[in-house]
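For this view, one protein chain was removed and the others were kept in their places.
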Amino acid sequence: MSGKRSLINHHMRQLLDQHSVDEFSQRLQLDTEDLPRALPATAKCTAGRADKLWTRLNAPEAVRETLLDPTTRDQIESYSGNIENCIGSVNVPVGVVGPLRVRGFFAHGDYPVPLATSEAALVASYHRGARLISAAGGARSVLLNQAVTRSPAFAFRDMIEAGRFIAWISEQFDHLCARANATTSHGELLDMSITAEGNHVYLNFEFSTGDASGQNMVTIATQHAFEYILEHSPIAPQEAYVEGNLSGDKKASAQAFTTVRGKKVSAEVIIPADLLEKHVHATPQQLVDYWRMSAVGGVLSGTIGVHGHFANGLAALYIATGQDAACVAESAVGVTRFETTDDGSLYAAVTLPGIMVGTVGGGTGLPSQRACLELMGLSGAGKSGALAEVTGALLLGGEISIIAALAAGHFTRAHRKLAR
Amino acid sequence: MSGKRSLINHHMRQLLDQHSVDEFSQRLQLDTEDLPRALPATAKCTAGRADKLWTRLNAPEAVRETLLDPTTRDQIESYSGNIENCIGSVNVPVGVVGPLRVRGFFAHGDYPVPLATSEAALVASYHRGARLISAAGGARSVLLNQAVTRSPAFAFRDMIEAGRFIAWISEQFDHLCARANATTSHGELLDMSITAEGNHVYLNFEFSTGDASGQNMVTIATQHAFEYILEHSPIAPQEAYVEGNLSGDKKASAQAFTTVRGKKVSAEVIIPADLLEKHVHATPQQLVDYWRMSAVGGVLSGTIGVHGHFANGLAALYIATGQDAACVAESAVGVTRFETTDDGSLYAAVTLPGIMVGTVGGGTGLPSQRACLELMGLSGAGKSGALAEVTGALLLGGEISIIAALAAGHFTRAHRKLAR
Amino acid sequence: MSGKRSLINHHMRQLLDQHSVDEFSQRLQLDTEDLPRALPATAKCTAGRADKLWTRLNAPEAVRETLLDPTTRDQIESYSGNIENCIGSVNVPVGVVGPLRVRGFFAHGDYPVPLATSEAALVASYHRGARLISAAGGARSVLLNQAVTRSPAFAFRDMIEAGRFIAWISEQFDHLCARANATTSHGELLDMSITAEGNHVYLNFEFSTGDASGQNMVTIATQHAFEYILEHSPIAPQEAYVEGNLSGDKKASAQAFTTVRGKKVSAEVIIPADLLEKHVHATPQQLVDYWRMSAVGGVLSGTIGVHGHFANGLAALYIATGQDAACVAESAVGVTRFETTDDGSLYAAVTLPGIMVGTVGGGTGLPSQRACLELMGLSGAGKSGALAEVTGALLLGGEISIIAALAAGHFTRAHRKLAR
Partner (left out) sequence: MSGKRSLINHHMRQLLDQHSVDEFSQRLQLDTEDLPRALPATAKCTAGRADKLWTRLNAPEAVRETLLDPTTRDQIESYSGNIENCIGSVNVPVGVVGPLRVRGFFAHGDYPVPLATSEAALVASYHRGARLISAAGGARSVLLNQAVTRSPAFAFRDMIEAGRFIAWISEQFDHLCARANATTSHGELLDMSITAEGNHVYLNFEFSTGDASGQNMVTIATQHAFEYILEHSPIAPQEAYVEGNLSGDKKASAQAFTTVRGKKVSAEVIIPADLLEKHVHATPQQLVDYWRMSAVGGVLSGTIGVHGHFANGLAALYIATGQDAACVAESAVGVTRFETTDDGSLYAAVTLPGIMVGTVGGGTGLPSQRACLELMGLSGAGKSGALAEVTGALLLGGEISIIAALAAGHFTRAHRKLAR
């Protein structure tokens, strides 16, 4: 009768073996009984306010002492403007890799790279990749494009009104720039695209953001341009929103992948066969064979782009340097490619269209995060291009390291165990 | 003559205005001159080893003191096994939201939720959402499925050999379980699927992982099953890899979205119109109108699933509680849906098929991260299901909060400014 | 000031150069003035009814005579059940390629393949590919899986009700089979999966469909199972639909790509270098180099899977043999892969998870379409597996032919023109 399987998954089966549906239904009832008071909302960070929150939290003293340790107490006031309802901090371990030699439009040097993570082997693997790249003369890494987007959205009665709006807005770019650019001395409205879907119109504003990652900057600038539109449009929209979810903010998207979000970087390295053999005990062909099979594997799993594990290096670098860690979602997209060259070396390249890094603003001014940037020599104004290029080179090293491990360590062309 | 634009982007244009192509070509030359020695690789974390690394780094004393502050010096040995080349830690500010009332299969209570971030407004926005959910009687949040995958890959000479392998492997599940399950007392090989592509065969092993996030656990277990295959397969593969990049590890993928990766959670809440008005000054219909337009916006931008900003809450909770922050890339995928109910209330739901959380293992044992789990009462064995359900409820609150802000704050059905 | 471009596209610019916005707004007004009567709906196909429709259409006599030519007049009654409001037929030219040698589970022989198209060069290109495959000893092509899906959808008040429904439905598979299978002697309900999204539940029924493509069969079978659910569910859904758009019907989808829709086929061929050189004047390495670059190109453009032009062969074969040509949308998805073998030959494979073909039912019984199936020896019961395998082999030939043309004809490693 063919393999009929249980129609619900293993997990649900286990649950239903233990409890009846009625029991679960009872457990899932919502109610407002004995609802505790909400914690007070507080924007300013001080040890005093943190202590007040802890009083309400009723947690063991040791928990408080761990999150609100003396170092945190000392620096907590510097957190204001970066967090609300502050009760302390978590210590995320930092390891260092490199020095990583990078040659780019902006980066030019040997960079120690701090990575904050709690995942074993991550730092060791990136360190292996960074050493190999440096030994090969460094990675070429270039910032190809940069822009951060916001996408106001407008709903109209019908396509006639939407069309009138489009005809009008397409002549307003100078006015929109005037409004948007007045809000910041660092960023600039560069371009705008228009997407029509029936009676809906989405605009996509593209901004330069100086050395900041820039999401807040572009939100504020867009808000002002948006208000200009509401004030002056000859057609009143039925609905209008400052962000219509077309910007790829905080999620992997095909649109950002095919254009840019934040900083687009491409990095490459050419590694002679003997150097590769010495460092990772594998041949270029082994790495290329694995790359091909894993690239098709990525395609088969339906990813946006194909790569190995960009997110590992991105998350660790973002946390160490005070970037917005949520942007790992939109940044961990791109293409890794391995080939052999005519002379038998390994050619490896990564391309990431959505790196979101800055060297000013956001978390980059927090004490330990700024220290990490200073360790790289990349703190403050004028450094974000180099940081993006170092990020590209770092991720290239990470891809080489993991692909070498998978291709060589477990490879079986020699059929040692199977040949019989 | 139509709007011909500059054929390269604004960024490249600026660069080429400043430097010639030859200058850039020169700057991008690779070389191994004056290459500094690589930093020594070290697995164990001690203050002494950190000091040695700092000596090599040649950084300002203040930088060292900030990353290797007294608290970190005290606890650095506890980092061993979580990081290599350790030089200290970064302090990531922690704010608390809630208490958040959750009703699930596992979670049942009022949870204060610690969020680690450096992004202004994030905690305040989630706090607003959590307060609203609790005031409505809580969020229903259920763990629908759980499994972590690994995907060994095998290349054969042709489809005949691949077919023989498939016929063989499909009878080996008990043996594979025996090998895999012997490596852990917490996880279990639950299922295996087979994907054929020409002469390539990918297996997808699905594991339960107990209360750990489990990526290391399943890698080790898969390695043992993989070795069984290499030892016993009647057909020797041309190539064999323990991971063929079909598992969705560390990236958004359609495959994980349509199945499960880690923990699949769905959470919902029903909010009466008056309560919504009181908390966020908006009507259910306003939120639903915005949801629809932003859902189509997400579709137009080519995301996997449609949602607002899952990554914000995920990253902040992952960092606070010692989860693998790189998994934000695979977790920030899912569906947010808003409707009005027959009685005019707001119905809101989120579904995330790839939440990667554990309450043991990984970074969950680090001092401050464990403290965050303890603050929620969710540290240690037996708590991961509840943590996943709290995560779902938290993200639901975040979606409501941001959608309310966008729908109400800037909404214009009243045409205040435009009505004339 | 950087390259600001026109904010609307070339097309809209041209339009607005010619007409004012007001003129366009006027032109787009809707109205019901002078609305002509709707054409009468008619299911039965006869020359008489066609003539009546033509009378209403008021078209030139030559137009009628061309669509309702003597051959069509003779056979028009045989169209009943395949079309409504019939006014004649179009003649789509048919070319033949091959014979194509195929070795599969079902197909085993040398097949002439009829292709209906109006696109120049299509038949010639597939013929070149088919000749090359046959000269190499044929293509191995195997039917790996088959199932056609339908996805009823149910909305409940909340997740408690949805959960009760899931617990119930997961025990009803035998009953669902009984109802569904009673509607057909050819198909069978094989499996069912359950997707929960908040208070929504989608079922995915998977059917075998015998030798029919089977979409009507599974719709009818699902309707009966659906009615069983509505009659017996202990929980009344708020909304219930026989199809919830989760089945991948008539569109490319990741879900079908990662599973199966219709028939999943993989086909491969190994072509010695000298044979390749003789037929297409290119080396295996040239084809592999192009494959790699075009595969990354496909990834960069955001396709589901990566391939060259499956749709060309699919559309032409579907039209020739009376398949549902709309299914080209869901079928033209898959993976093409080229490699070199250890002895320097070309290895080429295609994998398509969504081939929708039958040899009975639908348009396969129309006179000229059945003739095309008979030409291949694949008309009627027991032949659909072979037809699917021949389709896979045909598309493999098409990929080889176009890749060879692109790789060899225009390749430039020799730098003939550029070398200086």
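The first chain written gets the first letter, and so on, giving A, B and C; residue counts start at 1 in each chain.
Just so we're on the same page, a contact is a pair of C-beta atoms (placed from the backbone, for glycine too) under 8 Å apart; a residue touches a chain by one contact, two chains touch by 3 or more.
Here the structure is a predicted model, which is why all the values come from computation and not from measurement.
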Listed residues C:Ala47, C:Val96 or C:Ile194, member touching the removed chain: C:Val96
Full-complex contact with the absent chain, from C:Ala47, C:Ala155, C:Ala178 or C:Ile220: C:Ala155
Of C:Leu7, C:Ala180, C:Leu246 or C:Leu387, the one touching the omitted chain in the full complex: C:Leu246
Which residue of C:Asp158, C:Asp211 or C:Asp324 touches the chain not shown here: C:Asp324
Residues from chain A at the interface with the omitted partner, ascending: 2-6, 10, 13-14, 140, 142, 144, 158-160, 163, 196-200, 254-255, 257-258, 266-268, 270, 302, 335, 337, 347, 349-351
Positions on chain B contacted by the hidden chain, ascending: 2, 4-8, 12, 16, 21, 24-25, 28-29, 159-160, 163-164, 166-167, 169-171, 173, 190-194, 254, 257-258, 292, 295-296, 299-302, 304-306, 335, 337, 339
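We take it that only the chains that are shown with their structure count from here on.
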Distance from the mean Cα position of chain B to that of chain A, given in whole angstrom: 11
Chain C residues counted as touching two or more neighbouring chains: 2, 4-6, 8, 159-160, 163, 254, 257-258, 302, 335, 337
